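With one protein chain withheld, the remaining protein chains of the complex are depicted in position.
And then subunit A:
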C-alpha cells in the first residue's frame, strides 16, 4: 500500500482535529479539547487508476499539531517529508484566514522551494454560516482568491455536519497518486530514489496495523 504523510495546520480552535476525527472515525464531539495520545491517525481511501482501471488503496498518516501551534512551537520534524497539508481556518473568525495564510507561508519556508507538498486550504464551520449567514466573517471569494493565487486546493466544509470532509481527502489522494506515478516513471529511467546504500533500521513501527507499510 502506498502511504503518505499529511499534516494539519492552522490556529487553535479552527477545527483541525474535528476534521480528522470526522474523516477517520466519522465522529464529531463539540467539547473535545484535543487529540490525546495518538501519534498520528491513519485512514485508507480507495481510488481508480485511470490508466489500468484498477482500484488502488492509499493510506494517509495524518499528523495533528498536538497543540504545539498554540504558541508557535511546531517542531521542524512535524513538517518534514509531508506529502500533503490541510491548512484550516474558521469561516466565522475574521482574522483566521490571514493566519492560515501565514501557516501556508511557514509550511513553504520549512519545506524549501523544491518540495511538491500538496496543500489544501479549508474554511471550516460552514454549518454555522448555513444556519445564520450573518455569522460568516470571510467570504467564499476571499478564500478562493488566495487559494488560486497560491496554487492550493480550496473548499468550505463542516466537520460537524459532515459536509465536504471526505472530498478533501479524496482530492488530495488522487493528486498524490498522480504525483507518485509520475515520480515512479522518472525514477525507473534514472537511478532510483534519493537514498543510496544501506536501509533503515526497523526499531519498531507499530503505529499501523499492516506490516507492509513503510516509509513512503
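Throughout what follows, contacts are C-beta pairs under 8 Å (C-beta built on N, C-alpha and C of every residue); 3 or more make two chains touch, one makes a residue touch a chain; residues count from 1.
Everything that follows uses one rule, which is that contacts and distances are computed from a predicted model.
S.K.: Look at the options "Translation initiation factor eIF2B subunit alpha", "Ribosomal RNA-processing protein 42", "Rab GDP dissociation inhibitor" or "Anaphase-promoting complex subunit 11" and return the one that UniProt uses as the protein name of the missing chain.
M.R.: Missing chain, per its UniProt entry: "Rab GDP dissociation inhibitor".
S.K.: Where the complex has a chain not shown, which of A:27, A:68 or A:170 is the residue touching it?
M.R.: A:68
S.K.: Looking beyond the chains shown, say which of A:80, A:135 or A:186 touches the absent one.
M.R.: A:80
S.K.: Touching the absent chain: which residues on subunit A qualify?
M.R.: 12, 34-40, 66-68, 70-73, 75-78, 80, 112, 195-201, 203-207, 215
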